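A single protein chain has been omitted; all remaining protein chains appear in their positions.
Right after this comes chain A.
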Amino acid sequence: MSTYTLSRGISRGIKQTHKPGENPWSVSRIAALLVLAVLAVTWLVPFAWAVLTSLKSEADAGASQITLSPPDGLSFEAYRKVLSAGDIPSWAWNSLITSVAITFVTVATSALAGYAFSRVNFKGKRLLYAAIIAAIIIPPQLLIVPLFRQMLAFNLVDTYWGIILPQAFAPAMVLILKRFFDQIPVELEDAARVDGAGRLRVFWSVVLPLSRPILAAVAIFVFIGAWNNFLWPFIVTTDADLMTLPVGLQTVKSAYGLQYAQNMASAILAALPLVVVFLFFQRQIIKGIATTGFGGQ
């Protein structure tokens, strides 16, 4: 199995684009390539159109003619206006703070709990485990009313904590990490325990280093979800200074009125951070979503 995957990995590494003995330019392959190209272009069009609009003058953006070379030319004027006048920088900051906090707390609590489920036989374990499995099918959308009233009672409406806390745990991620820890041979930990290391020590210096890839995958998945989440931050923030990017943009979307270029420029600015992160870490992100995706939605 391992040599098999290894050889496959290598053959993929040297970019084998067709099987040996197969004509790389057969009619059917060219046809498939054309279909792919058409689909990919179709998928990129909404992006490209938004970028193009954001680079136009407002007059050109509001003209009904479709043109790739607008009379006023292309410029970053709309971006300059949006960044100097609007709240986008502060919303981006709010998004960053809350998403990082959510990711950190979720990964830490899920790893600790996942380890307890995997390795420790404690009283009440089965009950908690059953509760977690049951919780996975409860859509958080259904709890908005009681949760909001609870946050009112806790005085957490319009605070960072109000945004963070209800998003800072993930039953599905506990299960994913538990399953991963289950595969780590206990002998590795026993060796450390013989040397007198306590549970926390073993967890920190033996288990966590072995789990780096899965922890990264969970972190990426949680971060994307937190950065993009709309409904809960939308409900728990009314103060424009505390809004996250998706919520803030929704509130000003209509305020831009007919300023289509600025509207698109702010959408592009909001999309940019994750797109850039993705371009840099494409492989890790794809792998992360492929491994955690099933438990994560």
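In this text, contacts are C-beta pairs under 8 Å (C-beta built on N, C-alpha and C of every residue); 3 or more make two chains touch, one makes a residue touch a chain; residues count from 1.
Going forward, contacts and distances are computed from a predicted model.
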Choices "Nitrogenase molybdenum-cofactor synthesis protein NifE", "Sugar ABC transporter permease", "Gluconate 2-dehydrogenase subunit 3 family protein" or "FAD-dependent pyridine nucleotide-disulfide oxidoreductase" - which one is the UniProt name of the chain not shown: "Sugar ABC transporter permease"
From A:Leu55, A:Val82, A:Ala101 or A:Ala116, residue that would touch the chain that is not displayed: A:Ala116
Contact set of chain A toward the excluded chain (per top definition): 4, 8, 16-19, 28-29, 32-33, 35-36, 39-41, 43-47, 49-50, 53, 61-66, 105, 108-110, 112-113, 115-117, 120-125, 128, 131-132, 135, 137-139, 141-150, 165-166, 168-169, 171, 174, 199, 203, 224, 227-228, 230-231, 235, 245-247, 249-250, 253, 260, 263-264, 266-267, 270-271, 274-275, 278, 282, 286, 289-290, 293-294, 297
